[in-house]
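Selected chains from the complex are presented in situ; the others are not included.
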Amino acid sequence: MRLSAAALAGLFALGAAGGLLGDQGHVASGTTAYLPSSKGVPFVWESPLWFPVLVGLLTASLAEVRLRLAPTRRAGGAEDGVAAIAAVPGLYALTALIRHQPLGAATVLIYALAALTWRALGDGAPAAACGALAAIAGVIALVAAGVFEYAPGIDPLGGVPPWLPALYFAFGVVVARLGELCARTDYRGARLTDERRGARVR
Amino acid sequence: MRLSAAALAGLFALGAAGGLLGDQGHVASGTTAYLPSSKGVPFVWESPLWFPVLVGLLTASLAEVRLRLAPTRRAGGAEDGVAAIAAVPGLYALTALIRHQPLGAATVLIYALAALTWRALGDGAPAAACGALAAIAGVIALVAAGVFEYAPGIDPLGGVPPWLPALYFAFGVVVARLGELCARTDYRGARLTDERRGARVR
């Protein structure tokens, strides 16, 4: 593994906490509702127990995938980590806040913000690959799971809102950045090499 | 011309597509409505045929104007182009989403975001000049055209919303950036010279 056990545990905890926070906003605003059939398991806050576990696992494994895809950029400061961590709950909250607004404009706004997140935090292709992976895996998992449903009127994309892939794309970009920031020092060689590349690319 | 025929055509197509998307959001949210007198021409989506043509022409010519105003910065990555392209539909969508909110706060928000767009994408005076040009030309054209109207209550600025100049300013800044990114390699000399200036300015 290119992430230490501590980093993996931290990313798992962060993803689980973020999942709970985002889900709470979506349930409280009526954006999503869990179906009665999903109520057989214990709930944490507004989510069934398995939801934060799933998001936590996805977060830790996507960060590991990022480190195997390409060398990382120079480490970046604490600001980068804080901004990356803030971006996803911020976008989640925004989708909850515009839940009753026209869906077309809401969708355009979320895709635009996902693109800006990619520009602000991403390193081009590797970040885009993690974003696309998160979007595809996330939407397929949700459609396949069939345990909750989005509110009528915002679910024309096979049962999920059209802005959902953009939200998950931004999540993937953020996790890729966190993976870079948490990379084990064993991989510092690759990182030093990449520093020159990073300087050129930016 | 400092833009190749392909770049001019691409910018025209991009502007036309963006104009259709933004207009659709504004019409769907009731922000604007075309007057009956404007319905004599074929419509594309929610816009009369001439609207995307006009926005496309404005996009291509403003990008050319930018290249004649001042040397360009170093080329920038694909992220810059994607972020620039995303910013305008994002702002358009936001104006549609806050259409029923207090106009004063909505206006302050859009001007603030236009200023942040200028800081994130612009290169100072040349970008500001393109933004101002777009704002003045756009608002005058709309007021003079008299073929559509903004919803009552959001049109105190001579029939257009007070946030419209800021939206067009951001559009002009974005087009200036796209112009820089599309500049013909014949102008690479000017660009290399400017790279030092760009490094100092940022």
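Letters A and B mark the chains as written, and numbering starts fresh at 1 in each.
Here is the rule we use: a residue touches a chain if its C-beta (ideal position, glycine included) is under 8 Å from a C-beta of that chain, and two chains touch if they have at least 3 such contacts.
Everything numeric here is computed off the predicted structure, so don't read it as measured data.
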Assembly copy number, counted for this structure file with 2 shown: 3
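The definition used in the following text is that only the chains that are shown with their structure count from here on.
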Fitted rotation between subunit A and its twin subunit B in degrees, CA, nearest 5: 120
Distance from the mean Cα position of subunit B to that of subunit A, given in whole angstrom: 30
Footprint of subunit B on subunit A - complex, ascending: 98, 101-102, 104-109, 111-113, 115-116, 118-119, 122, 124, 201
Complex interface listing, subunit B residues touching subunit A: 21, 24-25, 28-29, 77-80, 82-83, 85-87, 89-90, 92-94, 96-97
